[in-house]
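The complex appears here without one of its protein chains, the remainder shown in place.
Let's turn to subunit A:
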Amino acid sequence: MAGLELLSDQGYRLDGRKATELRKVQARMGVFAQADGSAYLEQGNTKALAVVYGPHEVRGARSRSRHDRAMINCQYSMATFSTAERKRRPHGDRKSTEMSLHLKQTFEAAVMTQLYPRSQIDIFVKILQSDGGNYSVCVNAATLAMIDAGIPMRDYVCACTVGFVDETPLADLCYAEEGGGVSSLALALLPRGGQIALLQMDARLHQDHLEALMEAAMTACKGVSKVLDEVVRLHLQEVSVLSAE
């Protein structure tokens, strides 16, 4: 059985994009009133909801609190209806735990936690529909939610997955591409300074190709940041118009 041809000779991918093109990103901030911050983000057919509470005092075990900075608590989950086949995912799913940990590390690097000692910030992310690039969509959604909540960050955190096919880096993989035996790399970037918040890869890749792949990932992340910035500005405009009235 022949595998799918991920990149045609004409340079088109399965869904008609070129190698460097991102999926369509649409987002809204402030979708819930009761949380401190919230955002809904679609990247292609992957849809995620992010909610932020805090900063507030540490709940539960006091011992976890840090005297010099805020603690970040992340929880990632997928809706049972998010994939083609319905599947119940009780908490403690290994993949979700790992993803939660990754999100936590990402945001610890971006949020200015030292401003809120002995407090806690909660980030909850839910994937409503999954079509590849779950991690990066979660990061992007959570960034918007953080901004909505007004928590100071060093920069937007923008994430993107890239894959490597036929000596060409592909930006923003969809589910079919992720499953097609591509070695993929996830990168979370603070675009203005070009600092890397998280870099994750669990496939084999020749060392020579890594640089090209990183380069593509950074470009893609910067593209995402532009979109997010527009969303934030638009939201601010709406909010300021409302408050002016």
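Methods note: a contact is a pair of C-beta atoms (placed from the backbone, for glycine too) under 8 Å apart; a residue touches a chain by one contact, two chains touch by 3 or more; residues count from 1.
One rule holds for everything that comes next: contacts and distances are computed from a predicted model.
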Quick one: the chain not pictured, UniProt calls it what, "DIS3-like exonuclease 1", "Phospholipid-transporting ATPase", "EF-hand calcium-binding domain-containing protein 2" or "serine--tRNA ligase"?
"DIS3-like exonuclease 1"
Return the single residue from A:Cys174, A:Leu187 or A:Cys221 that touches the missing chain.
A:Cys174
Contact with the hidden chain, among A:Glu5, A:Glu57 or A:Glu98, goes to A:Glu5
Sites on subunit A contacted by the missing partner chain, in the whole complex:
1-2, 5, 8-10, 12, 14-17, 21, 23-24, 44-45, 84-85, 131, 167, 174, 176
